[in-house]
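Only a single protein chain was left out; the remaining protein chains are all shown in position.
Presenting subunit A:
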Amino acid sequence: MAFDDAYDALTDHEDDARWAYGTGFSDPLAGVPGDLPDGVDRADLAAYCLMLGDDALILSHRLQQWVTRAPELEDELALANIGLDLLGQARLLLTRAGAAEGRGRDEDELAMHRPPAEFRNVRLAERADDDFAHLVARLCAFSVWRLELLQRLTGSADPMLAAIAAKGVKEVTYHRDYAAQWVVRLGDGTELSHRRMAAAVDALTPLLGELFQPHPVETRLAAAGIAVDPAGLRAAFDDVWAYVLATATLTAPGVAPAVSPAAVLPASSSPAGAPSAASGGRDGAHTPGLVEILDEMQALARSVPGGAW
């Protein structure tokens, strides 16, 4: 690159060589067959991709809210990096959901134009962070759980889900490591940080039970070899979580069963075969935290009909 001519030919769209990184990005899913596996229920696969995609999209949003507010520059970089990884996972999963659904909805249609009750994320992802201890406690628990899930999903009968999971495993391994190190530093730091870390762990504990409750979609797809049954992740999660907390000189509170919070939103009409009573985020029952996120995330996209971005 000729530095004194950094501007040359900026308006010439034919020549990419002058840009430091070229124009395109390599497609992480290049070569992976995009066809749906034989016999898979399209609606179920779409719903499952939305579940895992929404988990990543919504937690990424919470991390984005920390940008410019981290306690140290290194954490600015790390949190933005983790937010980007999760956003990338969300984009792949939402795109797959749109393809499985077959109604022409793309990632942006799904992210920007669904109401809260059509979001399928676990409620752990949508909680606002009271402080940095809450941030790392939630990120740690989420990453421990998601890593176990993605590792198993690499064996999915859907080659696309398997490829997305394989990419995610590398990323979430780092997320778990980053968050666990902070849980340990804060738990075993000062008296104040220990107290705050313990309070953060207590606060998220009621939200953990939901991570392991199989939704009927997950149960059906797990039987077909496509999805992971989350009930099977519980033992591995408990082992790692207890180890991190013990290293942080914290005690592990029992993982409480999922309880509907007092202020849940009405769920949308349930798909056939699903329980009619909304029991959690997977059914579209959310806390006000999700409404706050979507108000922020969707407003601009919705305000310019027909806009090109």
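The rule we apply is simple: contacts are C-beta pairs under 8 Å (C-beta built on N, C-alpha and C of every residue); 3 or more make two chains touch, one makes a residue touch a chain; residues count from 1.
Here is the rule we use: contacts and distances are computed from a predicted model.
According to UniProt, the chain absent from the figure is "Ring-1,2-phenylacetyl-CoA epoxidase subunit PaaA", selected among "Putative phosphonate transport system ATP-binding protein", "Acyl carrier protein", "Septum site-determining protein MinD" or "Ring-1,2-phenylacetyl-CoA epoxidase subunit PaaA". Listed residues A:Ala111, A:Ala198 or A:Val228: the one in touch with the omitted chain is A:Ala111.
Note on the undisplayed chain: of the listed residues A:Ala90, A:Ala125 or A:Leu290, the one touching it is A:Ala90. Contact with the chain not shown here comes from a single listed residue; of A:Ala43, A:Ala166, A:Ala252 or A:Ala301, that residue is A:Ala301. Although one chain is not drawn, its touching partners on subunit A can still be listed: residues 1, 3-4, 6-7, 10-11, 18-21, 57, 61, 64-65, 67-74, 76-77, 80-81, 83-84, 87-88, 90-91, 94, 107-108, 111-112, 131-132, 184-186, 188-190, 192-193, 196, 296-297, 299-301, 304-309.
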